[in-house]
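Only one protein chain is missing from this complex, and each of the others stays in its spot.
Should a chain be cited, it is by its letter among A and B, assigned in written order, with residues numbered from 1 in that chain.
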Amino acid sequence: MQRVELVKDSLSFSRMIQGYWRLNDWEMSAQQLVSFIEQGLELGITTTDHADVYGAFTEERRFGQALKLAPHLRDKIEIISKCGILFPCEEQPRVIEKHYDTRRDYIIRAAERSLHELGIERLDVLLIHRPDPLMDADEVAEAFRCLKQAGKVRHFGVSNFSTSQFALLQSRVDEPLVTNQLEISVVHPDYLFDGTLDYLQQHRIRPMAWSCLGGGEVFHDYQYKDLRVRAAEIGEQMGASLDQVLLAFVLALPCQAMPLLGSGNLDRIRTQVGALDLKFDRQQWFSLLEVARGQAVP
Amino acid sequence: MQRVELVKDSLSFSRMIQGYWRLNDWEMSAQQLVSFIEQGLELGITTTDHADVYGAFTEERRFGQALKLAPHLRDKIEIISKCGILFPCEEQPRVIEKHYDTRRDYIIRAAERSLHELGIERLDVLLIHRPDPLMDADEVAEAFRCLKQAGKVRHFGVSNFSTSQFALLQSRVDEPLVTNQLEISVVHPDYLFDGTLDYLQQHRIRPMAWSCLGGGEVFHDYQYKDLRVRAAEIGEQMGASLDQVLLAFVLALPCQAMPLLGSGNLDRIRTQVGALDLKFDRQQWFSLLEVARGQAVP
Partner (left out) sequence: MQRVELVKDSLSFSRMIQGYWRLNDWEMSAQQLVSFIEQGLELGITTTDHADVYGAFTEERRFGQALKLAPHLRDKIEIISKCGILFPCEEQPRVIEKHYDTRRDYIIRAAERSLHELGIERLDVLLIHRPDPLMDADEVAEAFRCLKQAGKVRHFGVSNFSTSQFALLQSRVDEPLVTNQLEISVVHPDYLFDGTLDYLQQHRIRPMAWSCLGGGEVFHDYQYKDLRVRAAEIGEQMGASLDQVLLAFVLALPCQAMPLLGSGNLDRIRTQVGALDLKFDRQQWFSLLEVARGQAVP
């Protein structure tokens, strides 16, 4: 598995990253999860993606139970978490409206809560989960400084940020934001054309890519019928599955995105990792984009 | 009343600014206007916003008549004017089409005309009223230089400018543009999401906010029914009027906007100033935004 150096001599990720947003749905025991993590490691997947909000604020606790069973795993993996989204749920009894919070104290408390739930000393990376129209960039920078100094978080980044939001926050934070986690797929190619990926390539910031498979809708929605047919043709030419074609489409981008894998099924993950060996021909790539957008490039 | 320092040791505004675009409709005598300004000063509102074009090029003359009656007021207030818009009206007999003009000579003449109408020696701030697709930024910068050197204008800014227009003009003007006057309200929240306010926060430029109350339509238009209901609920929780809720929504933004008050009714102004003491809870703020946009944040 290819490794990606995000901060020289300080932070590297596996090119593919295991996402845990659906962990609760997998119905694994802590022991099964330990085994799942270990088998991922055998495939070279060392980087794991979490968020306080996943599983309605319960995912990190569940992941922490596995780490408790197998503490040696901690130093073999990178742990990313996110904060900033709040919505009404059992774990947040005082929340009655979905909203964001990026105030200094809230970020610090949220990171500490993630550490507690995961049962670890330090996050490798903390991301602001969503751009917050009320974000005071000085407060966020101050929270990052505190968490860094306290040894609680090693590096910082963002998720779903536009170029202007990224530039604003970066202007206040001393060290480079290490990533911007974005929805990137052939069915959501907006960032390829609106400047977001141009900016990241310019500043050599590697995005993480979520929903590379289009959230599953590509597999059954009627509106994606033509896309499925074209992807299947390409898959046949390449000797690749639909999963692999969709992932290889994202891997081909010059921003060198790091795809998140959302499945809890190791067979499927093994197949998906195979996308790293595929090589999209440019004509294939543009023809898939054309079908997805309903028009050729000009 | 909170004061905002826009240029260190050289320019500060009251957090709330009295706008005079509807001055003619108020039907005040010069003496009544003197009294109005004085009562505003008692509330701490020292900053006044004008434009050559207000009242079809007659507003500044009317304001100047009050200053003539009470010349001691000049040094107690900040006077902002704007230029660049032209449209057919009695005062502009040679204009037959609405258009913009941002040529060097026009800007200088327009500023001199405003000084003449207001009966003052110097504007505190001159803004370019609208972004002009024919704007030659070198010419505008040259006009600003001339007006500054002649002692006719102390500082410069813009109004309704996008990020790229602001960056273009700033690249040519020697000193920092002090503000960008923008339409900002819960019913026109575009600038919260399109990068305009991100850019201003990044460069620590404080916008002035016009039409914070949504141009009055929020108060009676059917399409804003749900918004009125939600704002009323929040107002009840806060002990605040609809005016105050709408103003507090804008005041909560991290760009630290300075709202323009457009009313000529001192009771209403007094109430509006009360918005400065309100504190929006994040859940309330996001719920108001949600109703206004018809969707929750993602």
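Here is the rule we go by: contacts are C-beta pairs under 8 Å (C-beta built on N, C-alpha and C of every residue); 3 or more make two chains touch, one makes a residue touch a chain.
Just so we're clear, the structure is a prediction, and the values are computed from it rather than from any experiment.
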Of B:Asp101, B:Asp221 or B:Asp281, the residue in touch with the unshown chain: B:Asp101
Selected residue (touches chain absent from view) among A:Pro176, A:Gly195, A:Gly215 or A:Gly274: A:Gly195
Sole residue of B:Ser12, B:Ser35 or B:Ser162 that reaches the chain not shown, by the stated touch rule: B:Ser162
Subunit B, residues in touch with the chain not shown (by the definition above): 95-101, 130, 133-137, 160, 162-165, 167-168, 171
Subunit A, residues in touch with the chain not shown (by the definition above): 163, 189, 192-193, 195, 197-199, 201-202, 252-254, 282-287, 289-290, 296-298
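The rule we apply is simple: only the chains that are shown with their structure count from here on.
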C-alpha-based rotation, subunit A on subunit B, 0 to 180 degrees, nearest 5: 120
Averaged-CA centre spacing for the pair subunit B and subunit A, given as whole angstrom: 42
